[in-house]
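Just one protein chain is left out here, and the rest sit where they should.
And now, chain A:
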Amino acid sequence: MALDVELAEIRSFLAGHPPFDQLPGPVLDALPRSLAIEYFRRGTLILARGEQPTRLLVVRSGAVDVHDRDGLLVDRGGAGTCVGGRALVAGEVSHDQVSAFEDTLVLSLPAAAFETLRAAHPVLTRFFAPPDEERLGRAAVVRRAGARDGSVLRTHVRDLVRRSPVTVSGAASVTEAARVMAQERVSSLLVLVDGRLAGILTDRDLRTRVLAAGRDPGVPVAEVMTRDPVGTPPDALALDVLLELVTRNIHHLPVVSEGRPIGMVTATDLLHLEQANPVYLVGDIQRAPDEQAVARLGGRLGEVVESLVDQDASADDIGRILTLVGDAVERRLLELAEGRLGTPPVPYAWLSLGSRARREQALHADQDHALLLDDAAGAEHAAYFATLAEDVTRGLEAAGYPRCPGEVMATNPARRVPLRAWRHQFTSWLDRPSPEAVLQASIYFDLRHVHGEERLTSLLLDHVRDSARSATLFLAHLAKEAAAHPPPLGFFRGLVLEKAGAHRDTLDIKRGGAGLVVKVARVHALAVGSPATNSRTRLGDAVGAGVLSEALGADLRDAWEFLSFVRLRHQAGQVREGVEADNFVAPDELSSFEKRHLREAFAVVRTAQGALGQRHPLHAVP
């Protein structure tokens, strides 16, 4: 027994690395005795493509490179990386080639001993099985399982309902209704006609529609109530309610099940759930008296991210909430500017572009926007919109949204033009694409209306949607660009990518991560004429149109969620430390579990890039 203790160092090494960390203690105690130690000098071949591995290797020190059949680097692993496991489990030859990137010491377990161990411990087989679509999804679930309960984002509406609804018949008088409200100490009543929800009566209705309007309090409630109020089903998430309240600027939402009211949810109920609640931030922004106040409130975005990440909200939810705040800032700045400059001389629409247009905003995102003017606009109106654009851009900058270095902003005269000019611009991108133009133009295909004349935006979007789906050459260029940059698979276990500058030894999780999924989703969406801008929705539309397999679509959505969450959590950490948020993640911020899933997310992206190339043949592109 004393002998096993001698190999304790090797045992503890194995105990610290998956999948061996899953083995029972006594099995780990005995394992070192089955091993050999080998050494590979940097640059030497460890496992050739097409070779049947004779043993499982575990990197003890140094690093190995894995190249796939196309000669592409798909993995670079340091201590703990296993070589040959997948081929041994599949009973196949190795599809990859593994070589020593650094001088590398490995532990080796003979194939026969590995088989015996695997038969007794299926966890090993699972670990080395090829990745399946479940894995990333499971990662998201595991991540969430450790989170605190009770956050606004995961609470269901039914859990917020505190009492059965206080109702009144539509035939009752306003006076009777007011008496019920006073008795029951509520600020609103649900009005029933034949047992079904017909309307809602609130404190505000009594003030504005009865008292201020000088109406007789003896009239039936049905005459002053708000008819057919918006309701929510009991299984909706509190997040949905929150968004509903914010976007409609209302405070009460009836909970309705099969047409019958079962309760009421109010903004106050949500307040009890949440302290750093974005609802209140958005509300405050909407009421901000001036640009300074907007800037101050916008500066609290970091806290919002920190608190949402703490509650383990999904990246999708966080992106939507940050978008909501960003939209509120932009709208308020436009209202303030209009108030100062006077009524717009011709109708216009303010367009959001890029990540906020996709409802995927993170921290430290550039401001990307454009102005779409009515075709009636002339040279005499130029000054008004130039000032409007400059004021809003300056306001956004003060609120923490840096200017776009690529001039994708309404301050750029080329991005402040009438509808016909925008149509012409899109047509020229679509009909005469060049690689540079496609790269530059892609951000304009993520476009969403924020403020002003929505009709103008709809006209432009219809035009873009109709012409993009048949623009074969443009789509092929866009697909080529989307597949041009493989995910940075070299980023693993302390090994690095960014080799120079302030961000060396880190991974650009935006450009090399979720950004790659965004590009893939964009090509698919444009090709199938999807009006969506959100990447997850776009992927769903692509699956629906049959251009993307259901499995790959689900994998890509999981990959986007995982990569985006890693990014947001990184930014939340920076907020906590009081440093400016960026997209550069260092390897030691990730657990080995997360590194594994990062690796799988990257593999999914690579597969999707490959499939994209086949669907939009690159040979069509000169």
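Simple rule for what comes next: contacts are C-beta pairs under 8 Å (C-beta built on N, C-alpha and C of every residue); 3 or more make two chains touch, one makes a residue touch a chain; residues count from 1.
By our rule, contacts and distances are computed from a predicted model.
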Chain not present in the shown complex, as UniProt names it (candidates "PTS system, fructose-specific IIB component", "Exonuclease domain-containing protein", "Cytochrome c-type biogenesis protein" or "Branched-chain amino acid ABC transporter permease"): "Exonuclease domain-containing protein"
Which of A:27, A:48 or A:105 contacts the chain that the document leaves out: A:105
Omitted-chain contact residue, chosen from A:60, A:320 or A:477: A:60
Contact footprint on chain A, counting only the chain that is left out: 2-3, 6-10, 32-41, 44, 60-62, 79, 102-103, 105, 108
